[in-house]
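Dumping the structure here so I can ask a few things about it.
As you look at this complex, bear in mind that one protein chain is not there, while each of the others sits in place.
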Amino acid sequence: DVAGALHTGRSRNDMDHTIFKMVLRERANTWLTQANQLVATLISKATTERDTLIVAYTHGQPAQPTTFGHYLSAIIEVMLHDITRVQDARDLLNHCPMGAAAITTSGFPINREQVAQLLGFSQPKLNSYGCIASVDYITALYSALKLPMLHLGRVVQDLQFWSAFEVGQLYVPNSLVQISSIMPQKRNPVPIEHLRHLASISAGRCDAIVNTMHNTPFTDMNDSEGEVQQAGYAVFESSGRVLELLSAVLALSTVNEDRVAATTQAACITITELADTLVRQESLSFRQAHDIAAATARDVIERQVPLQEGFDRFVEAFKRTLHRQPSMSKTEFSHVVSARFFVSTRDRPGGPAPVALDHALSTYAAELSVIQERLEASLNRQRDAETMLARAFTTLERS
Amino acid sequence: DVAGALHTGRSRNDMDHTIFKMVLRERANTWLTQANQLVATLISKATTERDTLIVAYTHGQPAQPTTFGHYLSAIIEVMLHDITRVQDARDLLNHCPMGAAAITTSGFPINREQVAQLLGFSQPKLNSYGCIASVDYITALYSALKLPMLHLGRVVQDLQFWSAFEVGQLYVPNSLVQISSIMPQKRNPVPIEHLRHLASISAGRCDAIVNTMHNTPFTDMNDSEGEVQQAGYAVFESSGRVLELLSAVLALSTVNEDRVAATTQAACITITELADTLVRQESLSFRQAHDIAAATARDVIERQVPLQEGFDRFVEAFKRTLHRQPSMSKTEFSHVVSARFFVSTRDRPGGPAPVALDHALSTYAAELSVIQERLEASLNRQRDAETMLARAFTTLERS
Amino acid sequence: DVAGALHTGRSRNDMDHTIFKMVLRERANTWLTQANQLVATLISKATTERDTLIVAYTHGQPAQPTTFGHYLSAIIEVMLHDITRVQDARDLLNHCPMGAAAITTSGFPINREQVAQLLGFSQPKLNSYGCIASVDYITALYSALKLPMLHLGRVVQDLQFWSAFEVGQLYVPNSLVQISSIMPQKRNPVPIEHLRHLASISAGRCDAIVNTMHNTPFTDMNDSEGEVQQAGYAVFESSGRVLELLSAVLALSTVNEDRVAATTQAACITITELADTLVRQESLSFRQAHDIAAATARDVIERQVPLQEGFDRFVEAFKRTLHRQPSMSKTEFSHVVSARFFVSTRDRPGGPAPVALDHALSTYAAELSVIQERLEASLNRQRDAETMLARAFTTLERS
Partner (left out) sequence: DVAGALHTGRSRNDMDHTIFKMVLRERANTWLTQANQLVATLISKATTERDTLIVAYTHGQPAQPTTFGHYLSAIIEVMLHDITRVQDARDLLNHCPMGAAAITTSGFPINREQVAQLLGFSQPKLNSYGCIASVDYITALYSALKLPMLHLGRVVQDLQFWSAFEVGQLYVPNSLVQISSIMPQKRNPVPIEHLRHLASISAGRCDAIVNTMHNTPFTDMNDSEGEVQQAGYAVFESSGRVLELLSAVLALSTVNEDRVAATTQAACITITELADTLVRQESLSFRQAHDIAAATARDVIERQVPLQEGFDRFVEAFKRTLHRQPSMSKTEFSHVVSARFFVSTRDRPGGPAPVALDHALSTYAAELSVIQERLEASLNRQRDAETMLARAFTTLERS
């Protein structure tokens, strides 16, 4: 019977870690709900911004056009892995220590399975010494929680850069910036700054908990108990704010299309597609196509002509190399070097072309559903256990 | 065709990360082989030491008897989780970046599926910007590799303590200790010390790699490339040594049964079983049984009598509390307070009694098989890919 | 005039960092007071325990006798360096950012010297961009605060080991241990455990603050402001508790001389002095003396005779090697191999002999005085500034 089980197998040791796990799983559930919400926001935003052109950077420099939806999809993939990792770590919280007693279980016929079930765990944690000493449920959880803070912090670096005065690719609405009355151009994107230090502090707090276990003996010790558990809860507070604040910032921010177009032209970032098209349409070798495109780029930049108006320069370069007229018309040229064509032609799996992106987004939505169902199964088990436990107590009181 | 796919979708960006992943997966495979071998050693040692009594500690003090097999099983459970976590992280290495090209895939009809397959990956990594920028394959792997170093470092603390001169529970053979010619008692367990700092340095190196990504932009940058990749390889070198050295130390070390028996008696660590038995056999309340056991313990300790010879003290305490003779005989008493009885009566799932431990060990062996099969499936995929690739090149050369 | 200076040079930027420094210096002052108090306790305890023999360990094994006072003196030296380092870091808090205004000082004739003085700083911080951006006053302070937590944590490991049941070199009084009613031998030294995790968490919190600055731009950013400053205050809370709790534990704990004597004999840790004495008194070579001492040690350990009763074994070994009788008498032998003689003969600077230790302790006391005076000079400057500031305001109100 339940009361007997609870009574005779009791010890502060297994009870402590059971309670620690029950408290942590509540916080983990909230975190997972917030993280899933962020991914839902990202998918929704990526869908809305499926066709919104942006400049994509490598080495901090403009490199190629893509779409905001494509960029956000890269983040979605990272987050789906991050959440799965936290869920895997959370699974260790489903292993119930009760019945381990002080170390070695009990000489009384306690039913560890039943106790675990009534407390909403999926199963007893097997080895009883491990129940009170292994503490890997702590290290695994905080280790897993660190990574999304690190990864989202990298996105925050992009948002900070994109919203810099000189770059201006991202427009953060007035409601989210600190404005100077005397310098109307100075728009400090304060929430983005807050995201960075909140993510950093959260990551640092995860490390502090994990490293507290370093070089402690593998035996039940206070290093994993009350005060350290308490210190860990700050992680959920600050990282939960990161998840919610980033959702808000991303939902409200928009791309400044004029700035994107200006940088696209000025940095000639579609020029490689000119070369690619020459290979495909004019049957040139890669070497020839590259030479013509490079000459065109050098020329328009020198003369400060936008690439899309550089048809004459292209024809000249083509003729210089091949001693003939290209078959490409002025209209075709303008189309070929447009960011829109660049993006639409990149339709391989994982590319930014609408067909590729639509497919990717539906994949992510399906993966999020699986993650969400996994969370709900946990929540349901806990809810069912509460009902069972209440019923068991009522039965007990009446007996 | 393959050559075209490799050619037209080429870029240093996706090629770099493809190669980084291929190099890392070799190291991860070796690490997993070493880790599986350690678990196999632990299971074998735990089986051999199934019945070997040891003193189990809480708060650094002798607390209860258990068996060496039971202790090692707690470590096995941790390691099984640790390896699974590394395998999950290694799965990100199975996602092939090839075809992402510079950022956005290619306008040429490259076949990302086929390239992935020929290079031994399980699938292409979907989002092409993520292929060159997300770097979570690095953070996830080194983050996962840190935890076993932290966890095994806790075992090492126990081994260090157990092999201390005054404790002596663990005997490390002469081949593994540094001996002083003038102080024959001074046996420095050098490999245990080495395990500690190797594990610490390994964990620190993991942190160094993970934290290098902190506050870098989410775009292709050198922070995740050549030099940082190189720096990471030191993790495999030092943590691989931890896995192999710990296997060797555990395989060769033995429990000093005399010291275990002496501490068991001196610290009265079986006394709670006397109370439990009184509840079960003499139908006492927990309160009464506890009082009698506590009085017995106080008495034998004061008189420096080993607990097993404390029957008279027990009878006196029993009579003082209950004003009657216990039904327990002197022989029964001696049996009840023996470490062997203590252990054998703790037969709940996860307990140290032989039946419980045998069941646990067979569970672990089955789990290790699954882990091993997962590793072998990876190795086979790589091997098959090599064959396919060689064949494809041959076909290409002939065409 | 002051008001003008405050008014026309004002900006949130320099005011923020000025206030952060003023808040931090209060906390740093408290911390230094606590740390100085710990060193005073250590010096006082070391003086009391100047002659109390203990076993000193290397590689976790008994190695030589020394005194508790000598051991504590090693800690004192570390702490004196640690405090000096924190004081040096605290000096950066004495550089006043006021007058830097937003970034570049002001076009108004503000008097930075005077403002600094009135706010209790030693001087203005020179470069005005640095005033609001360099944030090295934060990194330097928390970096310095980490080290004593790490170092004291190493002492805590010793205390934990020394108070283990089997070792028992340190007796922690009942008021500081958690006692089991049923296992009277089980004395959990809970404050020692608390010291460990408090020190670890404190060190981790220092890292979290320092690492939050990693890869942030060198410009005024929120990463060093409000919330991060707040998060840092937790370091003072937990590390201050370490300093006070360790003072209390050390003041109240005592050495168990019987256990020390038993281990000294059992581990033969004075045997090297026998060899040294043979070199000095019998004019043997080091090689000969070593051989005789080693043979004596092997013999007494094999026969389980305490070394001090091993005169006959020594004579035999001496004769075996040199074919003559030693001049050393039985009484002399017993004296030579005693821990007391071992210690008293090690009178080189820094050694445990009373004359050496007395000299060291008076050196430390003098160093502590210098440290304490440096702290008091800071406190006095702040107190004087408060008076000046109050007077300046009064003058201002009347004008």
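For clarity, chains are labelled A, B and C in written order, and residue numbers in each chain start from 1.
Keep in mind that, in the parts below, contacts are C-beta pairs under 8 Å (C-beta built on N, C-alpha and C of every residue); 3 or more make two chains touch, one makes a residue touch a chain.
All values reported here derive from a predicted model rather than from experimental measurement.
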Original post:
Relative to the complete complex, which of the depicted chains are touched by the chain excluded from display?
Top reply: A, B, C
**OP:** May I ask which residue of A:Pro189, A:Gly232 or A:Gly310 touches the chain that does not appear here?
**Re:** A:Pro189
**OP:** Out of C:Arg50, C:Arg90 or C:Arg196, point to the residue that touches the absent chain in the complete complex.
**Re:** C:Arg196
Original post:
Taking the entire complex into account, which one of A:Thr41, A:Ser106, A:Gln160 or A:Gln308 touches the absent chain?
Top reply: A:Gln160
**OP:** Write down which of C:Gly168, C:Gly232, C:Gly310 or C:Pro352 is the residue touching the left-out chain.
**Re:** C:Pro352
Original post:
What subunit C residues would touch the chain not displayed?
Top reply: 7-9, 13, 56-60, 63-66, 70-71, 73-78, 81-82, 85, 88, 92, 99-100, 102-110, 112-113, 124-134, 136, 139-140, 143-144, 146-147, 150-151, 153-155, 157-158, 161, 196, 200, 203, 207, 210, 213-222, 272-273, 276-277, 279-280, 286, 342-343, 345-352, 356, 360, 363
**OP:** Tell me where the left-out chain touches subunit A, residue by residue.
**Re:** 58-63, 160-161, 163-168, 178, 181-190, 193, 211, 214-216, 263, 266-269, 271-272, 275, 290, 293-294, 297-298, 301
**OP:** Considering the whole complex rather than only what is displayed, give the residues of subunit B touching the chain that is not shown.
**Re:** 190, 193-194, 196-198, 200-201, 203-205, 207-209, 211-212, 214, 216, 221-223, 227-228, 231
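By our rule, only the chains that are shown with their structure count from here on.
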**OP:** Just grab the chain with the largest centre-to-centre distance to subunit C, centres being mean Cα coordinates.
**Re:** A
Subject >> Rounded Å distance between subunit A and subunit C, as computed from the means of their C-alpha atoms >> reply: 43
Subject >> Computed distance of Cα centres, subunit B from subunit A, in Å >> reply: 29
Original post:
In whole angstrom, how far does the Cα centroid of subunit B sit from the Cα centroid of subunit C?
Top reply: 34
Original post:
When you check subunit A against every other chain, which residues touch at least two of them?
Top reply: 196, 200, 203, 207, 214, 216, 221-222
